[in-house]
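In this view, the complex is presented without one of its protein chains, the others remaining in place.
Letters A and B mark the chains as written, and numbering starts fresh at 1 in each.
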Amino acid sequence: MKSDVELLTAEGKRLDGRSFDELRKVTIEAGVLHRADGSCYLEWGGNKVLAAVYGPREAIPRHTQNPLRAIVSARYNMAAFSVEDRKRPGPDRRSREISKVISDALERIVFTEEYPRASIDVNMEVLDAEAGTRCAALTAAGVALADAGIPMADIPVACASGKIGGKVVLDLGKEEDNFGDADLPVAIAPRTGEILLLQMDGHLTVDEFNQALDLAMKGCYTVSEIQKQALLHKYQDIAEEGT
Amino acid sequence: MTLTPSIKREYIINLGRQGKRMDNREFHEFRNIKLETNVVKKAEGSARIHLGNTQVMVGIKMDVGEPYPDTPDSGVLTTAAELIPMASPDFEAGPPREEAIELARVVDRGVRESEVVDVEKLCIEPGEKVWILFIDIHILDYDGNLFDAASLATLAALYSTTVPAERFELGDDYPLPLREPPISCTSIKMDDIIIFDPSLDEELIADARLTVATDVNGDIRAMQKGLNGSYSKEEIQKIIKASVDNGRHLRELLKQTIGGK
Partner (left out) sequence: MSKEQRNVVLPSQELAPVGEKKAGRGTFVENGKIYSQHLGILNDRSGFLNVVPLTGRYSPVEGDFVIGVVIEAMASSWLVDINAPYPALLHVNEVPWTVDFGDTEKYLNHGDSVMAKVLQVDEAKKLNITLKDRNLYKIRNGNIIDVEPSKVPRIIGRKGSMISLIKQYTRARIFVGQNGRVWIDGDETGVAKVIQVIRLIEEESLSFGLTNKIEELLKNDTKDVQKK
């Protein structure tokens, strides 16, 4: 994984000028689609992600129904044009794995017992990709679920940290992701700090891991505020009532 | 899954008999269109359209590859469409359904038969190396008339496309060589009433659908009849005439978006 690409300058600055604990720019907009029950458009650095929720609705086919609770079915997909080398449409193994870990994360915070036999379908489309798409996708999904009125214990949020040039940094950019030493995407329920998603690849000492996890969680808390602002921005205008 | 109540169907048709539509449009009138280009940085060209509430995104990717054996001096054009589940409660995940395939092939025919993309200019080494152009249509929000939305977005995306020659060490990047665009115009028939740019409500009760793509001279480049109703010859002729007229307006809009050509 190591390469000769200089990811850190002599002063310790990153390629895009960010400091080690600085996030890329994140903007979030809730309620952007007409048909979906809930939706969210999110830009994170060069990532552009659209998330949509349908449900709760009766789970079909019937054999997938759980008589006691709703199933949360999340589908992560990258548009063919979202990457440098065009991706063939359709789920590949990577997309299916990401879909699964995101479904698992979301199921933890949705009050699924309130909707037996139903399914809550979450669709995340990456329209433009630039490292950290699964974190961007899950973060958008969290907002879309809230926008759909789904009962939740928390609004899930995700952020990744990693290691480049021997240093632990927050929110890897494209080159950092390609040539860095480790990548650690993390999703949490911000109210309790519970970890809902955790994946890691690369090489980290236990100390480095602890640093990286702290950093990723800090990033999560920052992005969580942006999620909440996006929802309030959309719906607080409805808050004033006249005659 | 999406169920239209019978009385709603009757209501819409009754309105139609009085020359009216639920959203107060004229029969030939299109909804509000918002068209933006260069919305995806990773793509060589891209566009997003809002046609009423219908939303479609198109990305153009290019690669270098081998030509088809029967056209050794031409670039290769390929079109795919995805009716992704977020666009409608009725779209399921999975391999492309017939509707997606029909959509992709109709848009493809319009682009191909109008020769808007100058495929001869996409030849690098005859018989060996040509540019491959991928048109990927991503339906984001389905509120009626995917054909025209996808077509228009595809054209806007093509007009915003830069051939990535530098990446393949084939010289400097340059704009995709294009000619005059075909404009697709879709109408549906409910009972014997024909209306253009159907909204979702209208499309759900349609008996038949006709898409006509015309070029700058008013000539026809592609046609597709869909659904299981039928048309009389006269109806088709009337539709063609209206499609040519509508084509002119939409062509103007396209030119405005891409900054004139």
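In the analysis below, a residue touches a chain if its C-beta (ideal position, glycine included) is under 8 Å from a C-beta of that chain, and two chains touch if they have at least 3 such contacts.
No experiment lies behind these values; they were computed from the predicted model shown.
Engineer: For a quick check of understanding: of B:15, B:101 or B:253, which residue touches the chain that isn't displayed?
Structural biologist: Of the candidates B:15, B:101 or B:253, B:15 is in touch with the missing chain.
Engineer: Hey, which of A:18, A:57 or A:174 is the one touching the hidden chain?
Structural biologist: A:57
Engineer: Would you mind spotting which of A:7, A:52, A:83 or A:118 touches the chain that isn't drawn?
Structural biologist: A:118
Engineer: So one chain is hidden, and I want to know which residue out of A:7, A:146, A:172 or A:223 touches that hidden chain in the complete assembly.
Structural biologist: Here the residue in touch with the unshown chain is A:146.
Engineer: Using the document's contact rule, name the residues of chain B that touch the chain not shown here.
Structural biologist: 3-9, 11, 14-15, 18-20, 22, 24-27
Engineer: In the full complex, which residues of chain A touch the absent chain?
Structural biologist: 31, 37-38, 55-58, 67, 111, 115-118, 146-155, 189-191, 228, 231-232, 235-243
Heads up, the rule we're going with is that only the chains that are shown with their structure count from here on.
Engineer: Report the residues of chain B in contact with chain A in the complex, numbered from low to high.
Structural biologist: On the chain B side, the touching residues are 39-43, 46, 53, 55, 57-61, 63, 80, 82, 84-89, 93, 95-96, 134, 136, 138, 140-143.
Engineer: Help me check something: in the complex, which residues belonging to chain A touch chain B?
Structural biologist: Chain A reaches chain B through residues 33-36, 39, 46, 48, 50-52, 54, 57, 75, 77, 79-86, 89-91, 121, 123, 125, 127-130.
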